[in-house]
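A single structure is presented below for examination.
Note that one protein chain of the assembly has been removed; the remaining protein chains are unaltered in position.
By letter and in written order, the chains are A, B and C; residue numbering begins at 1 in each of them.
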Amino acid sequence: MDSTIILQTTLNGLMIGGVYALVAVGLTLIFGVMKIVNFAQGEFVMLGMYVSWALATFVGIGPYPGLLIVAVIMFVGGWLTFKLLIIRIIGKSDEAFILLTLGLSIFLQNITLLAFGADYLTVTTTVKDAAIRFGGLAISLPRLIAFGVALVMVAALTLFLNRTDTGRAMRATAESREVATLLGIDPVSCFAVAFGVGTVMAGIAGVLLTPMFYVYPGVGTLFNTTAFIVVVLGGMGSLTGALVGGLLIGIVEALGGTFVSLDLSQLFAFLIFLAVLFVRPSGLFGRSA
Amino acid sequence: MSTLLKVTNLKKSFQGVHALKDVSLDLAEGEILGLIGPNGSGKSTFVNTIAGTFRPDGGRALLQDVDVTGLPTPAMARHGVARTFQSSRPFLGMTVLENVTVAALLHTDRPAEAEAAARECIALTGLADCVDVTSANLPVERRRRLDLCRALALKPKVLMLDECLAGLNPREMDEGLDLVRLINRTGVSVIFIEHVMKAVVALCHRVVVLNQGELLAEGSPQAVMRDEKVIRAYLGGSSKLCSTSKRSAPATAT
Amino acid sequence: MLDVKAISAGYGDMKVLDCVSLTVESGEAVSLVGSNGAGKTTLLRAISGLVPVWSGSIVFDGQDLGALPAHKLPALGIAHIPQGRGVLTQLTVKDNLLLGGYVPAARERRPETMKMVYDLFPVLREKESQLGGSLSGGQQQMLAIARALMSHPKLLILDEPSLGLAPIMVEAVFEIIKTISGQGVSLLLVEQNLAEALAVSTRAYVLETGRVVLHGASDELANNEHVRTAYLGI
Partner (left out) sequence: MNRTGRIFLAALAGAAVLLFPVVTTTPYYIHTVLMVFLFATMGLGWNLIGGYGAQLSLGHSTFFAIGAYSAVLLMVNYEISPLVGGIVGMVLACGAAVVIGLPCFRLRGPYFCLATIAAGEIARILFLHFQEFTGGANGVPLPFHGDDILTLQFSSKAPYYYLALGLLVAVFVLVRWMEKAKIGRYLAAIREDQDAAESLGVRTDRVKLIAYVLSAAITAAAGVLYAFTVGYIDPDGVASLNLSIEIAVVVIVGGIGTLWGPVLGATVVVLLTELTNMYLGSLRSGASLVLYGLLLIVVVVARPKGLISLFDRAPAASLPKQVGTRVHVA
């Protein structure tokens, strides 16, 4: 086998894996703090893509300059979702959260379909086709930017959780709502922040993806299942785990797709997922119970 | 009396903390054995390890010479080792009858038969007046009875009662003790964990004291209560209380 | 300072506390004794707002706590160390302490308080970057107390601080509790180790099946016939 192809494929997988990681980090933050699985995370990615598309099409702000705007819009959206829906079922079963966010996912996907139709939309940027070449390898610039921003976001989130009072309060809430309360922390506002920030992560991932993916209502489902895989793989609630897991799944999918069969590329991810679930349910980086 | 349950060198630790260091004890047929010791001394760990909730790190448990070490919970129940939980755990959404029927189904595949058996146990434990009450609506005292009733319906050989009287007032506690005696008279050997010494003294044939995961003392209730080691363990290494002068106590009653 | 008036509380349909009244004066140490399941922990949790109060009132420093959500109470000067210590095992010792001073008033004085607390518990300074969960039981109890002190509490609520500790550790913990009490912090203490509890407190309440059945000066209760037979088996 040609080693250049292997390297190139690995590199491509690594780059897309960065974006998976970003989606998964949002999911794992929500899970870590609130102990709930958000099945609408992929739809938040999709919404991020649409907002980015709308900004580019109607206002003329490209994806990268519009990153901050999208982040703010997504935070408000996530926060509202929390205040309107999620807050109503805090303290209920895992199932209730799964079903609620599942309903939200179906709703968001189809309301977008109603609003924008099923057409595949594209966003053009000046860097869309640019690539960096070295030693026979090439990395498309949008992928590199996505990878870089994803890493920076994960690092920033880690710093936020470790170095700020709000971050510490969120980690305290993650471990025990009751102890957090006794320390004067309002768990519900921690939840709101976690959900909001988790949504922002998904939205930013969406923006980073617009130069490489078509924008359409069902695009989120591509990322939903992948994000779960990554989160469980890395260990639910572990940011490092989500990052490594994301990169790993990106590479596995790319290699599997290239060297085995394109339509089986996701299969390997699922198989790894099940293997981890059964052998080490706490994930690669999770703490065993 | 012949030995029913023989536990030897039982060990269990959690993340390096030795909850049970090396506990050996025997339970004779028809006996009520008291298991006492300060909180955290390993009593509940002992029950959970024998009942199959935890796998022991070492040691053996023989039930009538059958090795039952480390069997999962349902298998232990099938072998005849039943237990109640420290905090009462009825199936909250079910009625008293439905609760007890689940237990009675251990010995039959027919719900009708199980229900009949359950009704007998319910009558025996004085729950007849709330057969069809959803157990979530029961007060503490009734829940405790329901725990015992469910255990009784399993027709166990060994019944481990983990603070089955907690939360009861003195009168209710006396009734609870009568109930345990009644169950014991049906041929069930009992391991009885309790903090209230009065109850232990009144009920138990023999008492074993655990401290820091180790057997501290063993003997008749009266002898154990007088044991210097036991008093010290309960009083936290000092005997301040015993040395206070024996004034009469004009404490305010409310 | 703390005035609990005739409260009833419980979980779901189950009443655990039945018309319980209790007071803690400023600077006073009060202990609460009774058998398992009597409602001691529930009473502490009701005071801290973790269990909803069905009827009656709780007033702290002239303020009715009934209307306040639980997370607002630490800012008023109530620190509650729950049963099992409540150490955040996934956070470092230092992060635990920093969160102890999370309430705004305490946050301003955090560096100096931290120094004070480290002087009181040198072992915590040594282990400041270790995870809370890696400490021994005794050290965790120290951390829990230190963390509570970080908020400069007026009232410290302790639920079974000796639980699961070796006798020598129990002695040490009670030495510290005595020191804190000596500095003017009010104490409300639940403890099954009756001797230690009555030795550090000035007054005590006996709780049985959700009711206060006895209360009085600690040394008098220590000699009360009912207390001795029911709880000590002597």
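Just so it is clear, a residue touches a chain if its C-beta (ideal position, glycine included) is under 8 Å from a C-beta of that chain, and two chains touch if they have at least 3 such contacts.
All values derive from a computational prediction rather than experimental measurement.
The chain that is not drawn here is touched, among residues A:I16, A:L157, A:V232 or A:I251, by A:V232. When the whole complex is considered, the residue among A:L102, A:M212, A:L255 or A:L284 that touches the unshown chain is A:L102. Here the missing chain is touched by one residue of B:A28, B:L62, B:V133 or B:L215, and it is B:V133.
Touching the omitted chain from subunit A are residues 37, 85, 88-89, 92, 94-96, 98-100, 102-114, 217, 221, 225, 228-229, 232, 261, 263-264, 266-267, 270-271, 273-274, 277-278, 281.
Counting over the whole complex, subunit B has residues 51-53, 72-75, 77-78, 82-83, 85, 89-95, 98, 101-103, 105-106, 109-111, 114, 129-130, 132-134, 137-139, 141-142, 150, 154, 169-172, 253 touching the chain that is not drawn.
As a convention for this text, only the chains that are shown with their structure count from here on.
Graph distance from subunit A to subunit C, where chains that touch are one step apart, equals 1.
Chain centroids computed from C-alpha atoms place C closest to the centre of all protein C-alpha atoms shown.
The mean-CA centres of subunit A and subunit C are about 42 angstrom from one another, to the nearest whole unit. One simple way to say how far apart two chains are is to compare their mean CA positions; for subunit B and subunit C this gives 29 Å. Separation between the centroids of subunit A and subunit B, computed from CA atoms only, is 50 Å. For subunit A, the set of residues that touch two or more other chains is empty. On the subunit C side of its complex with subunit B, the touching residues are 12-16, 35-39, 137, 160, 162-168, 170-171, 192-196, 198-199, 208-209, 212-217, 219-225, 227, 229-234. Listing the residues of subunit C that touch subunit A in their complex gives 48-50, 69-75, 79-80, 82, 86, 88-91, 95, 98-100, 102-103, 107, 147, 151.
If you check the complex, the residues on subunit B that touch subunit C are 17, 38-40, 136-137, 139-140, 163, 166-170, 172, 195-198, 200-201, 212, 225, 231-242, 244-254.
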